[in-house]
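This is the structure, below, for whatever I ask next.
Of the protein chains in this complex, one is absent; all others appear in place.
All chains are identified by letter, namely A and B, in their written order; residue positions are counted from 1 within each chain.
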Amino acid sequence: MVMARISLTVNGKPVTAEVEPRWPLSEFLRDHLRLTGTHVGCDTSQCGACTVHVNGSALRSCTFFAVQADGAEVTTIEGISDGETLHPMQVAFHECHALQCGFCTPGQIMNAIDLVRREPDLSEENIRRGLEGNLCRCTGYYNIIKAVAAGARAMREQAG
Amino acid sequence: MYAFDYRRPASLSETLAYLREKPDAKPIAGGMSLVPLMRHRMADPAALVDLAAIADLKRIEASADGLLIGAMVNHFTVSQSEAVKLCIPAIAQLAGGIGDPLVRNRGTIGGSLAHADPAACYPSAILALDAVIETSARAIPADDFITGMFSTALKPDEIITAVRFRRPDAAAYMKFINASSRFSIVGVFLSRFGNGVRVGVTGAGQHAFRPRALEEALSAEFSPDAARRVAISPDGLISDINGSAEYRAHLIAELAARAVTECQAGRAGAIL
Partner (left out) sequence: MYVGQPLRRPEDQRFITGRGKYVDDIKPENCAYLGFLRSPHAHAKILRIDAGKALALPGVLRVVTARDWEAAGFGKLVCVHPMPSTNGQPMREKLRPAFAADKVNHVGDVVAAVVAETRYQVLDALEAIEVDYEPLPVLAETGRALDPDAPVLHSELGGNLISEILRGDPVKTRAALENAAHRVSLQLNSNRVAGNPLEPRCYVASYAPETDHCTLWATTQVPHMLRRWICKYALHLPEHKLRVIAPDVGGGFGNKVNFHVEVSTVVWLARALRRPVKWTATRSETLQSDTQARDHVTHATMAFDRDGRITGLRVDTIACLGAYLSNFAPSIPGNSYPQTITGLYATPALDLRVRTVYTNTVPIDAYRGSGRPEATWVNERLLENGARELGIDVVEARRRNLLKKTDFPYQTPVGRVYDSGNPPEMLDRLVKLAKYDELRREQAALRQQGVLMGIGLAAFLDKSGTGPSRQLSTKGGLHGGYESAIVRVHTDGKVTLFSGSHSHGQGHSITFAAIAADRLGIPVSDITVVQGDTDQVPYGNGTWGSRSASVGGTAIYRASEKILKKARRLAAHLLETSPDNLDYDAGMFSVRGSNRKISFGEVADAAYHASNYPDDLDFEPGLECTIFYDPPDLNDPEAMHLAVVLVDIGTGRVKLRDYFTVDDMGTIINPMIVEGQVHGGLAQGIGQAMMEHVVYDASSGQLLSGSFMDYAMPRAGDMPRLKSDYICTPAPSNPLGVKGGSETGTIGPPAAIGNAVIDALWHLGVRSIELPITPYAVWRAFQSGKAS
């Protein structure tokens, strides 16, 4: 079985590696780059805990091979704050108590940031729809919905 | 996952050459169906040919007569496309209800049709709209495309390049959603071309199909009541934890009735 050589950017840094084609991106991130903030919660591509951004768009890293990320820009939860300054969506999750055990949280935040890109009208209903692919077993979602609304407002204000 | 080789060709011709050279290679589009199967070791392709880099497969073209959607256009893009919304809004409605947002960022019309999951949404649309599946080798009418559960008329070295739709006078897609899988328990796509009504049903049987009795009744009288009066037979329909065959038979007629109401109101459908 032939290893593949990939070159990509992860959280702004260039990465080159030899990978087995069968390694999901989630495995490459967690086991090889030791970026363990991206979590694996299921095995049928449904829970969304593994959500990352590839070329600016959110996807499930468990259902995407590392080889497919060759030449791509990958952003994980570890890459969205600016040094010590948290991303507005991270701040919103904390302020709104939108997390309890924290396991789904990186995926929720990565999806939420992408939701702000995908959806110009962030009504409560659209936020609820936009969270459909990210399961949470702890919070009952109400505070996540609040956090996404608050984070989106802050993001849009920042963007001017 | 079993081991496999991986290629990401830049052109269609390179892709086809590779598929001919390696008969146990599989094309991968969004991966939304294939990768979970591979993860469970239920699919074991020796090689994957990634179609992501082939620019030709990502066009959307609308005209007065209809719509062409490239095989690699993802569901999010279809749902947001002004061209699709103006030409056949029921397709934008359908695409916007597939899976969940993360699935829609990746899943493609070509991938969905090639996989032909018996509960996937697109197969009902191609039947109802009398679409044509354009491949690297030929053009396949929708009625000939789906041949069984997870099986289509495609040959191993043939890939879908685009789907061509005629513009109907009205169309709507009613999806009765499965709360766990986000597929359909039953999905009904209904279209009207002049006095002729076509209905595509997914989720209810071994594969998507057209219930002819319903089409005849609605072609004769385009009303919700006419749909509800049709007794759909439960024979051959699925019975599972989501519902019996009788329940699905009932849903087919009920969802068709609501699709008619949607068409009459100038709307494109709903997720129930």
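Note that a residue touches a chain if its C-beta (ideal position, glycine included) is under 8 Å from a C-beta of that chain, and two chains touch if they have at least 3 such contacts.
Model, not experiment: these values are computed from the prediction.
Novice: Decide which residue listed in B:Lys22, B:Arg167, B:His250 or B:Arg267 touches the omitted chain of the complex.
Specialist: Only one of B:Lys22, B:Arg167, B:His250 or B:Arg267 touches the chain omitted from view, namely B:His250.
Novice: Given that one chain is not shown, which residue among A:Cys104, A:Leu122 or A:Ala150 touches it?
Specialist: Residue touching the chain left out of view: A:Cys104.
Novice: Which parts of chain A are in contact with the chain that was left out?
Specialist: On the side of chain A, residues 22, 30-31, 34-44, 46-47, 49, 76-78, 81, 86, 90, 93-95, 97, 99-106, 109, 127-129, 131-132, 134-145 touch the unshown chain.
Novice: Since one chain isn't shown, list which residues of chain B touch it in the complete complex.
Specialist: Residues of chain B in touch with the missing chain: 1, 3, 40-41, 176, 178-181, 185, 240-244, 247, 250-251, 254-255, 257-258, 272.
Rule of thumb we're sticking to: only the chains that are shown with their structure count from here on.
Novice: Centroid from C-alpha atoms only, then distance chain A to chain B, rounded to Å. What do you get?
Specialist: Centres of chain A and chain B (C-alpha means) sit 28 Å apart.
Novice: For chain A, which residues are in contact with chain B within the complex?
Specialist: The contact residues of chain A facing chain B are 1-2, 4, 20-22, 24, 43-46, 48, 51, 57-60, 62-65, 67-68, 70, 111, 114-115, 118, 129-130, 132-134.
Novice: List the residues on chain B that touch chain A in their complex, please.
Specialist: Contact set of chain B toward chain A: 1-6, 8, 31-32, 35-36, 38-40, 48, 50, 52, 76, 99-103, 105-106, 181-182.
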